[in-house]
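Then we have chain A:
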Amino acid sequence: MKKLLYLLILCALVLSACGTMSAKPPAVLRIGWAQGPDSLNIGVAWLASAYTISELTYSSMYELKLDGTLAFDLGTDVKRSDDGLIYTFTIREGVKFHDGQTLTAKDVAFTYNLVKDHEDFPTLHSYTEHFVSVEAPDDKTVVITLDEAIPNIESKLVFLYILPEHIWKDHSAGDAAATFENLEMIGSGPFKMLEYKPNEFIRLGVNKDYYGGTASLDEVIFQIFSSNDALVQSLKTGQIDLITGVPNTSVELLKADSNIKVVSGSPLSPDLADIIFNIADPANCPTDDGGLCTGHPALRDKQVRQALAYATDKQKIIDIILLGMGETGVALVPSGLGEWFNSDIKDYAFNLDTANQMLDDAGYKDTDGDGVREMPDGSQPLIFRMNWPSSDTTAPRMAELLSETWGKVGVKLQMQGMESDALTAICCPVYDYDIMLWGWVADPDPNTLLIIPTTDQIPTGYNETGYSNPKYDELYEAQGRELDHAKRVEMVHEMQAIIHEDVPYIIPYYAFAIEAHRTDRFTGWLDNETKVGLEDPSALLALKPIE
Partner candidate 1 sequence: MTSEFILEVKGLKKYFQAGSSGWFSKNGKQVHAVDDIHLQLKHGEVIALVGESGCGKSTLALTLLGLEEATAGQILFNGQDVTHLADKEKKEMRRKIQMVFQDPYESLNPTQTIQEIVVEPLVVHGIGANETERLERTKKALEDSGLKPAETYLNRFPHQLSGGQRQRVVIASALALEPQLLVADEPVSMLDVSIRAEIINLLAELQKTRGISVIFITHDLGTVGFFADRVAVMYLGRIVEIGGMNDVLKNTKHPYSQALLSVIPVPNPRLRRKRIILQGETPNPVNLPSGCRFHPRCPIAEEKCKQQDPHLFNLNATHQAACLLLENYQ
Partner candidate 2 sequence: MNRWHLLQKKALWSLFTIAFVIVLNFFLFRVLPGDPARAGIKDPRLTPETIEALRTRFGLDKPVINCFKTINPLVLGACDVNPLETQFVIYVKNLFLGDLGVSYYYNRPVEDILKERLWNTILLIGLGQILAILIGMAYGIFAAWKARTVIDYGALITGLIAWSLPTFWLGIILLFWGSSHGFPISGKSTPGMSSYPLMMQIGDLAKHLFLPTVTYTIVYMAEYMLIMRSSLLDVLSEDYILTAKAKGLSVFQILKDHALKNGMLPLVTVIAINLGYTVGGVIQIESVFSWPGLGGALYEAVNRTDFPMLQGAFLLIAVSVVVANFIADLTYSYLDPRVQTG
């Protein structure tokens, strides 16, 4: 009986499929991904892909434009109190969720409060750090009260996607919010969730009621490929129209295809690769937080770090590891962050002679003639441990290159990839390492990167180098309060200069994001932009199918 029923349903399905197929084919954009979202619940999601999907399906107060600036999305107006502690936002009216319910200021306040109350929302929660209260006095007004004046509330709100209260209120208490799978993903963005198969695909349909204009597309399908090779191949064969994370090694191959265009540029949310030095001082070791501070003493010497910076052939690293798809890195804030990036800093030019000279001058000499320098007091050779997360396939290659050039200045490396948790365990605030190759993901606002080397973050383990500079700390505090944009930019630039001078990190490169799309099915690609990314939905809204 059951079988029969099943058969009937099957037939119906087949018929309906045929039925729709005979009509005008829908305009479907297929995007290939090597990694799907880890969760549709943005509160607990980690991966960029989850944010991308959220960007397309939700609205938030601000949106990130392709030029790296922030503009109103849901918001229409904002008033800041003179002390900078109270923000009053006005939002669009008549915005509807995908299920037809109206989005009001209540939903906004609910969302902000939800995130504020949930410490188990690991990433989002930090955006509500200074929030005291969020209220919605009426349907279009949201009042946020802060405990401290901050200059960058836009960047705090840009990733706080507005969740529908009528759905989430049942899942807001305790663990429920973190465990809610949110498969319907009801939002108010330009696309709505149609179908989700974890690790297979996500099908989004266009939201005809979207306030920011309607796309010419009918559907966007994100297909999750489990290998980069499959991704590249599928683009070549036309199974997909766009890939956003093109492997560097495939760029030449794809460029050779006349129907494919490769676009590269600084990404909106750049991945920042760091060479991290352990300079935590054993005298001020955060022992209460498990600190061991076993770093090599030579690395606490600025001269040594600068010499190593001189001995780092950044261009070669970019050439070989990124196949040229990147630019040399300077300081903590990447060029992708636009005006926040200090382009005036003159980098340490690769020069082994300078590096050798500096080390000689500082007293690090190779006294026993084994090719490795010793400490000035002769106590120990300059042999550094170097670790990186083993899931990273470029790090070991970079380590090889560093080992080679640094070897020429009498520095030896003991290299070892480690599982990221093991790496975390030796990292900070334990400081049981010498050098690590790791990285950060940048926010549009420089604040999240700038906070890293502050003294306050030593015990929390956020400050991985153990760097401590009162002047830097002071500037950090000041920029965090500075409401004058131009002045803040200046301070941020100065902080970068300090970091570049003190070299707690060497930033080898800023990698380009590489996107490739087929030109034979859709037009309207924003391919003259130097920036790429799906974070701005308008990039998709501009696409038109070729008949």
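In the analysis below, contacts are C-beta pairs under 8 Å (C-beta built on N, C-alpha and C of every residue); 3 or more make two chains touch, one makes a residue touch a chain; residues count from 1.
On how the list was made: all candidates are chains of the complex that A comes from, given by their letters.
Owing to the predicted nature of the structure, the values given are computational and were not obtained by experimental measurement.
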item: Touching partner of chain A in this complex, picked from 1 or 2; value: 2
item: In the complex with candidate 2, residue positions of chain A that touch it; value: 10, 13-14, 17-18, 30, 38-39, 41, 44-46, 118-120, 122-123, 125-126, 175, 178-179, 181, 195, 197-201, 203, 221, 223-227, 229-230, 233, 239, 391, 419-422, 424-425, 427-428, 448, 452, 460-462, 464
